[in-house]
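As you look at this complex, bear in mind that one protein chain is not there, while each of the others sits in place.
Here the chain labels run A, B and C in written order, and each chain numbers its own residues starting at 1.
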Amino acid sequence: MTQVMVPSLLDRIKGLAKSWLDVAGSAKGCEALNFAPDLSDDDLACLRGQMQACLDGKGGEVSARARAAALGREYLSLSTEGRRRFLKLAADEFGPDSHAVDQAMEALRQAPADKRALAEQRLRQVLEPPRLTLLTQFNALPEGVKFLVDMRAELAVLAKGDAGLRALEADLKGLLAAWFDVGFLELRRLTWASPANVLEKLIHYEAVHAIHGWDDLKNRLDSDRRLYGFFHPRMPDEPLIFVEVALVQGMSGDIHQLLDLNAPPGNPEAADTAIFYSINNAQRGLNGISFGNFLIKRVVEELTREFKSLKTFATLSPLPGFRPWLEAKLGTGEPGLLTGPEHRALAQISNGLAAKGSLKTLLADPAWIDDSHLAETLRAPLSRLAARYLAEERKGADRAIDPVAHFHLSNGARIERLNWLADTSAKGLAQSCGLMVNYLYKLDDIETNHEAYAGRGKVVISQGVKALLKG
Amino acid sequence: MTQVMVPSLLDRIKGLAKSWLDVAGSAKGCEALNFAPDLSDDDLACLRGQMQACLDGKGGEVSARARAAALGREYLSLSTEGRRRFLKLAADEFGPDSHAVDQAMEALRQAPADKRALAEQRLRQVLEPPRLTLLTQFNALPEGVKFLVDMRAELAVLAKGDAGLRALEADLKGLLAAWFDVGFLELRRLTWASPANVLEKLIHYEAVHAIHGWDDLKNRLDSDRRLYGFFHPRMPDEPLIFVEVALVQGMSGDIHQLLDLNAPPGNPEAADTAIFYSINNAQRGLNGISFGNFLIKRVVEELTREFKSLKTFATLSPLPGFRPWLEAKLGTGEPGLLTGPEHRALAQISNGLAAKGSLKTLLADPAWIDDSHLAETLRAPLSRLAARYLAEERKGADRAIDPVAHFHLSNGARIERLNWLADTSAKGLAQSCGLMVNYLYKLDDIETNHEAYAGRGKVVISQGVKALLKG
Amino acid sequence: MTQVMVPSLLDRIKGLAKSWLDVAGSAKGCEALNFAPDLSDDDLACLRGQMQACLDGKGGEVSARARAAALGREYLSLSTEGRRRFLKLAADEFGPDSHAVDQAMEALRQAPADKRALAEQRLRQVLEPPRLTLLTQFNALPEGVKFLVDMRAELAVLAKGDAGLRALEADLKGLLAAWFDVGFLELRRLTWASPANVLEKLIHYEAVHAIHGWDDLKNRLDSDRRLYGFFHPRMPDEPLIFVEVALVQGMSGDIHQLLDLNAPPGNPEAADTAIFYSINNAQRGLNGISFGNFLIKRVVEELTREFKSLKTFATLSPLPGFRPWLEAKLGTGEPGLLTGPEHRALAQISNGLAAKGSLKTLLADPAWIDDSHLAETLRAPLSRLAARYLAEERKGADRAIDPVAHFHLSNGARIERLNWLADTSAKGLAQSCGLMVNYLYKLDDIETNHEAYAGRGKVVISQGVKALLKG
Partner (left out) sequence: MTQVMVPSLLDRIKGLAKSWLDVAGSAKGCEALNFAPDLSDDDLACLRGQMQACLDGKGGEVSARARAAALGREYLSLSTEGRRRFLKLAADEFGPDSHAVDQAMEALRQAPADKRALAEQRLRQVLEPPRLTLLTQFNALPEGVKFLVDMRAELAVLAKGDAGLRALEADLKGLLAAWFDVGFLELRRLTWASPANVLEKLIHYEAVHAIHGWDDLKNRLDSDRRLYGFFHPRMPDEPLIFVEVALVQGMSGDIHQLLDLNAPPGNPEAADTAIFYSINNAQRGLNGISFGNFLIKRVVEELTREFKSLKTFATLSPLPGFRPWLEAKLGTGEPGLLTGPEHRALAQISNGLAAKGSLKTLLADPAWIDDSHLAETLRAPLSRLAARYLAEERKGADRAIDPVAHFHLSNGARIERLNWLADTSAKGLAQSCGLMVNYLYKLDDIETNHEAYAGRGKVVISQGVKALLKG
């Protein structure tokens, strides 16, 4: 497997051709910056002055942007501690003007009904912190948008337990949410003719079923596959989210078949089913700003247009929290977790084993997968429990406990089929006991399913899954 | 002159190929919309329901966007009164939750110092009105960004005297300011090889020196000219602001020469001066979101790169408020407005005239331009007064009274030269008494000039203009 | 009407950025060229030397190309006489080596059967004249392909009566035929969003129904129209041939309706018929290298893909030689040209006229079109004679006498319908007595129709036209 080293943003920004900022680079004082990695107190004082100069628009707006860009470059060369101090400075010293806020609150309190909207609007403006302007000015960097996305990813870690940094993080989220409105995103199909530097990032970002080098990648871009991602016009080399699709006959229930490098490509014109077998969010800095729902529907539309014979759109998904949930249940010894017949079957199978038929012990050794008799015995209880885990277990009142299930159910899919021994990789066993699930996107039912789940937490399942639940 | 009819946005949106929204167009209830142009009360009730459904995300986010797009199409087909009612509904009924605002204000008031940032942030979130979400959802329209820009232009008119609509307009401005951050704009050079539908808009939007049809336009794109504009990636056919540049030898002082269709093109490689002879903001809906400063500096950079021999960057600009200002002064009869010698010279010239040498009367008849002796006599007093108007007259404490002067002085230019009989068109006489002015952009002085003007209202002028002021 | 002045090739080549040729511009001696417009004898001697140096590859291939490019620039600045002498020199002095040709002919004569192919191949190579290499080298000019196309257009005129120049013209045709193989051409749809400099050329090249300025052009690019052209990758701004299509309901029989600027656009989705109402070859230098057949079929395919409801593909075409043919017939007084009833009807109509019912005299005054009774009386005989002209008159054994008819019949179309008063413009009356014809392209019959016409000169006509012929 080729190891993919994506060049750091700092390298890329440094490597870029000199930009128009350099012409405006007269921005005095910026050249002198040469901070210690951890930011000394003197550095902080200087930084404070530079931030203030950015906000004052000293030398004009163009110079202010140039100055902000210089600060941005400096930020990238700092240590984690230096970055924390940099952000803390922005968070704490460039917040809203308290006095103005108090005045605007007072004005709002006294506003007559027909002026209240305006008073609210003004309070909102006064609350807009100068640090937000500063963040916006970083957009002047050659890869300014990526810079801010990455900054938010760092901030999410640094802000733990620090109210000021959490406020800054929330500011940044608001800014990014406006910029990354789905209306600005471009759906792009990636193929083997796409730029290598973009394809390389798929290898880097794929977290569901790791891509093992360029041959594996090429296989996933073959004629019976499709790969789509959303991109932002100012981050053209960076997928925000991407989905991998296989065009097949019948609903796939085995991920190994789909990823087999030696399997000949199928005929996409003859396919009746599109299987979404991997969906990845690529930018941690965009957490909480969601596009997955849009992506799936756009891709369904693209596929429908290209292939007239496609009838079924479904996923082949892991159950990432199933095994941990099951272990916890087994730990608490919930009565009735296994049915009587299941108990008996397990007891029999494990006569020769030390664990005396404990499901927990049986699963502890991943070799169970190689013992076909044992595996067959485990099939019924694990399938039934997986169905229960997906369809009945809740986080809070009405949210499916499994995050992948929650995502697809929110989007209006239904739980269609559980597939036994569908992913027998180490990860597949550790997370999902080897099971995978198909979520079905039936266009006519999407709105109804969504409303049922979003409004009442009702999970829509197929007859087959219902049968499983009954055991 | 060809009359240019730019197709309305509604036509364009209707004309566009069916988008992905149609797939999601299952959004129930949308098809039924068929509002009266002025919006009946029943329509308003239905509209209220649809807006609420958009905000509730009924049927999922994709459906909500589809529903918003349907509302947007409906909006475009309304009359002015219908649109006012549409916007008023959004403004008044989809504001922030008053109760939540009051609570958040209370929480802020009681927040300890180290939690204040977070409390402010939360108050700001609570103040974010649902109508802003609705505006954002219109981005789903095929030309959603242009839709919102145009909506703001309309809102600016409709909001006069209506606090609710003014708040909505302010919301929209905030949204557009984020989306149109200069970091997202693309500088494009337009040439005769650019798309006709974009070039057509230059004819439409040029407001300084009207473009008289396609031949005139082609002449302004000749080999010794440059035309640059900023564009937004989601409004690729719409210039936001554009500047027309002539590459010449020596600083131009006559707009007629520059626009002469019969003049042979000069050799741009031999030019030492770039004259910015027309700058136009094209989108009224982006008022108050400024890019002019950035545009000029980006263009200076582009030109510097392309033509090594360019040494001087200057404008050839009108004085749009000079004549009105002068008339006002003449009306109030300010003593000492004219010097003694000027008085005497005018008195002589006008012996045969009824007006007895009144500057006011002389100017009233635009035929003065054709009487060379009269014109020569007017030169000295008008030039001196124009210099005073530009360099000394103030709006408030420290802002030049002339809007064009204010723009260039803010950008760091200096007032370089006044040009007599530089624009003798009817408009040139009516606004500027035939005068034009060169603002000089000297790269090394831009920051200092800006600081002097922005900080202290100090206007930087050349020796020549100083001499004029002294008379 | 805007007059369109397309810049000359010389201007464009001069105006282009310095090319790589200038780096290689070391090509010694080239700078010194400064020929008299008519080429003096000294110039000819110098030119001979330069051509020889090109062919010898002096200084290497790159230098030879640079030298050829310099000669090309020189050619463009010559007068017609100078160009004739330039071409004559190339034609006469850079032909094949006669001695080598004689030897190769002898070798071919003596070649055994199994070596004959090779001997032929060698003779062909020996016959390849050095002047052809020279022509090829002009491809190094920035717009070298357009240069050669235009050169051939000039050569076609100059070569009249000069065997040497005719041979050169034939060489050039062979070269261009290879380069412009239809496999290299790009079909491009032109829209109002196409580059203005390309659209301008449509105005320039349209010869069937003149385009009266940009408004007329825009109208022909409206939503219910399509305009397609073939382009060569090395002449991206120059259409080779283009076709204008209207998407309508029912087969159009009136060109004025189609070109009416005030008519609202139809709904293309509802159209059942595509009318090809103007086809223009744009490059005289490509005469005899045909793409029209390919263009029509590619466009039919594109339209079929875009609009599912299109069922009929037909032209609306002039009969450019009808009136001249008719005049000639009337001149020779062919007996039976008019039927008895036609004679009588005409005789009646013209009682009050000097011409005593002579068809010739009646047509001579174009005002006949305004006399509805007269026009109605002319309808039957002119329609019948037009049908005869199209369907029965021959040039040689089996070629339709009308060039437009020949073109469409060769392509496999059939003569579908004659349209009375379909083009009442001055040109329409002068060429076609106001008639126009629909040629119908029925996909299933194209091959058979083509074979019938190409093989046996058989013209396929509709029942309606058959009825007309019978009178």
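We adopt the following convention: a residue touches a chain if its C-beta (ideal position, glycine included) is under 8 Å from a C-beta of that chain, and two chains touch if they have at least 3 such contacts.
All values derive from a computational prediction rather than experimental measurement.
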Counting contacts across the entire complex, name the shown chains the missing chain touches. A, C
Could you tell which one of C:115, C:284, C:344 or C:395 touches the chain left off the display? C:115
Could you tell which one of C:81, C:260 or C:447 touches the chain left off the display? C:447
Where the complex has a chain not shown, which of C:55, C:153, C:167 or C:401 is the residue touching it? C:167
If the missing chain were put back, which residues of chain C would it touch? 20, 23-24, 26-28, 57-63, 65, 91-92, 95-96, 98, 101, 105, 108-109, 114-118, 120-121, 123-125, 127-129, 136, 139-140, 144-145, 163-164, 166-168, 170-171, 174-175, 178-179, 181-184, 233-234, 290, 293-294, 297-298, 300-301, 304, 410-412, 443-444, 446-447, 450-451, 454
What residues on chain A make contact with the chain left out of this view? 2-3, 15, 192-200, 213-215, 218, 223, 237
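One rule holds for everything that comes next: only the chains that are shown with their structure count from here on.
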Among line, ring, star, complete and other, the chain contact graph is line
Relative to chain B, chain with the most remote C-alpha centre: C
CA centre of chain B versus CA centre of chain C: separation in Å? 48
Residues touching two or more other chains, restricted to chain A: which are they? none
